[in-house]
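Excluded from the complex is one protein chain; the other protein chains are retained at their positions.
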Amino acid sequence: MPTTSYRQALNDTLRAELTRDENVFLLGEEIGIFEGSYKITAGLLKEFGPERVRDTPIAEEGFVGAAIGAAMLGMRPVVEIMTLNFSLVAIDQIVNHAAKIYGMFGGQTPVPMVIRFPGGGGQQLAATHSQNLEVWYAHVPGLKVVAPSTPADAKALLTAAIRDDDPVIFLENLSLYNTKGEVPDGEQIAEIGKAAVVKEGTDLTVITYSRGTVIALETARQLEDEGISVEVVDLRSLRPLDRETFCASVRKTSRAVVLEDDWLSYGIGAEISASLMEGAFDYLDAPVRRVAAAEVPLPYAKALEVAALPDASDLVRVIREVLDDTSFSR
Amino acid sequence: MPTTSYRQALNDTLRAELTRDENVFLLGEEIGIFEGSYKITAGLLKEFGPERVRDTPIAEEGFVGAAIGAAMLGMRPVVEIMTLNFSLVAIDQIVNHAAKIYGMFGGQTPVPMVIRFPGGGGQQLAATHSQNLEVWYAHVPGLKVVAPSTPADAKALLTAAIRDDDPVIFLENLSLYNTKGEVPDGEQIAEIGKAAVVKEGTDLTVITYSRGTVIALETARQLEDEGISVEVVDLRSLRPLDRETFCASVRKTSRAVVLEDDWLSYGIGAEISASLMEGAFDYLDAPVRRVAAAEVPLPYAKALEVAALPDASDLVRVIREVLDDTSFSR
Amino acid sequence: MTDQAAPVTAGSQAAGSFPGDEPPEVLIGYYREMVLIRKFELTADQMYKRAKIGGYCHLNLGEEATVVGLMAALQEKDYLFTNYRDHGYALSRGMDPGRVMAELFGKSTGVAKGRGGSMHLFDTKTRMLGGYGIVGGQLPPATGAALALTLHGKPGPDAEAVMCQMGDGTTNIGAFHESLNLAAIWNLPIVYVIVNNRLGMGTTVEAASGEPLLYKRGASYRMPGERVDGNDVVAVREAAQAALDRARVDRQPGLLEVMSFRLRGHSVVDPARYRSAADVEEAQAADPVPAFRAQLLSAGVFTEEQAVQIEDDATEKVASAVAFADSSPAPTPDELFDFAYATPVANAPQALPGQPAAAREPRL
Partner (left out) sequence: MTDQAAPVTAGSQAAGSFPGDEPPEVLIGYYREMVLIRKFELTADQMYKRAKIGGYCHLNLGEEATVVGLMAALQEKDYLFTNYRDHGYALSRGMDPGRVMAELFGKSTGVAKGRGGSMHLFDTKTRMLGGYGIVGGQLPPATGAALALTLHGKPGPDAEAVMCQMGDGTTNIGAFHESLNLAAIWNLPIVYVIVNNRLGMGTTVEAASGEPLLYKRGASYRMPGERVDGNDVVAVREAAQAALDRARVDRQPGLLEVMSFRLRGHSVVDPARYRSAADVEEAQAADPVPAFRAQLLSAGVFTEEQAVQIEDDATEKVASAVAFADSSPAPTPDELFDFAYATPVANAPQALPGQPAAAREPRL
């Protein structure tokens, strides 16, 4: 299978969908002449012209809302917001409009649109440019929220998102853009709402998504050498949330750790832990643990940023604590 | 002790703080001539004049941000947003500015301000006007989030919020405004960050806040007659979250139910359950259960609205299920 | 209130224009619609008091000429977006009064199946794409609908266009600015209509807007702005039609300010104590329904008898709308998740309050 980067997989998929369906169009700040803040749309303006790869002014509320209206008339807009952080100025359109229009008006008009943006810290972008607020969107009925961790999933989930008739929040991650992986040729359409066991294991389950999956897989491989068998569940979809997949995994392993880049309190991990409480309580040998970010506005200074964000060493430490706690022996 | 309504307690407290400190001022839509959408500011314009009770245009982002700037220069603005739902157009100012300015600039300038708004459904206001998104704010470091359930707490928490040097989200509830309760005379300052055991019990703990506390107390009294002793914890502060109080309660009762008006997935209850997983795992006789809203844009039609929102009968049913599950006998 | 009382400075018709060269059936049709709206709204007010209607309920009382004039300017193929003060638009746009009343009653036969209520009337057939309750919320989607039109079709006299209605208070929110700017730079076929009824809830235009001549705010986008007398149904239609034509043919978006009055409080529960007696009197003196009636009578367009007939017809129509709404079924709880998603997906939440999200599988 050809190997490509997460960035390229996104670019290829946008190109394929623009080619396939003339109702698909892109809009966002600097996606045309500038080729995108993170170059996801490189080359597309030249190929498809300014009507289908539309540069917008700095007016997220306006252009996200415009995408909603275009979707109501049958178009399939794919909006880029430069980073999740800037979606806050558009959130009324996303949550009070895109997420509501289908249900609130009695199912008369779907809103087939995708809103893409990267989240994530770790680039020293400081407090207002490093947030992981996807849990906000994951909380909202009417939205679908997906978060691919590999180039292959980036392709298959973006294709699914574009062909879905509901508004889909498509969460990318700054630190994944340059990661590489195998991507199958030809049309690939993921099933939204399904998690995946991306590595099987027997001793403990790590549940995570996006950048966390990459860290978890590395960690799992490393622990494998020590005779610790870690199963990794990649959520892939934050709404709907595939509880059955991770509950089944934990019913098997009896131990669970959640890894996320988000702040600890009220983060994604809270819902995972609460769901395991409901779906795997009788199987748990130890409390589910959460590895998440320290609850501060993320500082610019590198040492502080590193201290605040979870990394592989935090995950390993917590896995060991859970294993020790349950008298695990190889 | 004098008895007063939740609405009147808020009105009295605003008056007292305006009188006490000339840096306190109010701003928001229709709080002056109109006396507030829900009449919380009735009479205050007449008493304090248009500079201190300032009507704004419909421009939540603008006036919330203006309050931030005024706070940076030493004023203590108390902003009213008509309902939580309209805070979405101002959320960038709240989360990317109010919550960041103290920490991101290295502690140079505090932002002493309060943002008051009611949340809550149940008034047939339909999908965009009935939301309980306080979990979003509760997730954000730099903010404090309080949610009084009684007139006395409304007074003591609002006083504390106004005198606090950080931005405080002050969550009211449409269905509480007319509720009455005893309110002590004289200055009352609550401790932000502290939950309260508002009813003691031995068999099961209900953890809740705002409107949920009223329902939980009613339910607890009702079950008392049947010989079921329910302890009720009113969170009062959603950020910081007083985990020790509710974990201690559950370590005693061994059973817990969370009640909230919020949507189930990624709601407040998720964090409570996850915290109990961490803090009371070894004491739990059954999984923590959550009673929360159905995950749909809240419909206007009464029968659907009632079906979607949790009520006392849902709470009673779930309490009984948990008790049965653990072979409870009186 | 200088700026709001200012004479109509623009618009295709002079203020007070006499509709003498209009075919009588057209004028009578307008009167019929105005009266229908008037009766519908008065009845909605009663029904609210009888608790048949819940939530928020905002009426078009006093705005009938504005509503009918605007709707007369639209062609069937055009799209309409409005704010929550939307009953009159729905009726004048051609929705069945029974289905509109049923929506207010929260019934399954309502135009939004009872899910939206008063603020959220919506009907794909008549191309009224909502009724929106967030102030300014309708502007970006309306702008996007106009964008879709440019991607679907060509400009010209037969092209489709979008009308986006809003209140005066709405011109102060960010979405107004962003939307008009997008329409301008993208040359979108859209007309933004400000129904200036002088008040937000209780806040006057002067208190809220740095430039209280609201039509002038088009200048920030090089967008032509006009003001027209909203109590003159034909003037409103003409001004709106001219703006819509520029939108269709030249892809020139426009801003139209229609000077109107709100006869009652902001919503049915607002006694409007903040209004001075003089302001109330001014609004009542300008009431477009009796004024238009008198105008048509004195011009001989219809007789007193015919007028009464029209009014009785309207009363009748509204009564049967109420009867229809009353006898319609309400949605039942098993339908709660019916419109959760347009494309079904795995693991979509279906839990009712108290049901766990994840199924417990007790260890054996």
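In order of appearance the chains are A, B and C, and numbering begins at 1 in each one.
What we mean here is this: a contact is a pair of C-beta atoms (placed from the backbone, for glycine too) under 8 Å apart; a residue touches a chain by one contact, two chains touch by 3 or more.
Please read all numbers here as calculations on a predicted model, not as lab measurements.
Colleague: In the complete complex, the chain left out here touches which of the visible ones?
Modeller: In the entire complex, chains touched by the missing one are A, B, C.
Colleague: Which candidate, A:190, A:293 or A:323, sits in contact with the chain we can't see?
Modeller: Checking each option in A:190, A:293 or A:323, the one touching the absent chain turns out to be A:293.
Colleague: Based on the whole complex, identify which of C:26, C:42, C:151 or C:184 touches the chain you can't see.
Modeller: Of the listed residues, the one touching the omitted chain is C:184.
Colleague: May I ask you to list the residues on subunit C that touch the chain which is not drawn?
Modeller: Answer for subunit C: residues 172-178, 180-181, 183-185, 207-211, 216-217, 219-223 touch the chain left out.
Colleague: Where does subunit B touch the missing chain, residue by residue?
Modeller: Subunit B touches the missing chain through residues 25, 51, 56-57, 59, 61-75, 77, 92-93, 96-97, 101-112, 141-142, 144, 164-166, 191-194, 237, 240-244, 247, 251, 274-276, 278-283.
Colleague: Where does subunit A touch the missing chain, residue by residue?
Modeller: 29-30, 33-34, 37, 55, 57-62, 85-86, 88-89, 123-129, 264-265, 287, 289-297, 299-304, 306-311, 314-315, 317-318
The rule is short, and it goes like this: only the chains that are shown with their structure count from here on.
Colleague: Per the centroid of Cα atoms for each chain, what is the distance between subunit A and subunit B, given in Å?
Modeller: 30
Colleague: When the centre of a chain is set as the mean of its C-alpha atoms, what distance in Å lies between subunit B and subunit C?
Modeller: 35
Colleague: Find the geometric centre of each of subunit A and subunit C from their Cα atoms only, then give the gap between the two centres in Å, rounded to an integer.
Modeller: So the centre of subunit A lies 39 Å away from the centre of subunit C.
Colleague: Two or more other chains in contact with one residue: find those residues in subunit C.
Modeller: 112, 114-116, 120, 132, 134, 137, 174-175, 339-340, 349, 356-357, 360
Colleague: Could you pull out the residues of subunit B that touch at least 2 other chains?
Modeller: Residues 61, 85, 88-89, 126-128, 265, 287, 289-290, 295-297, 299 of subunit B each touch two or more of the other chains.
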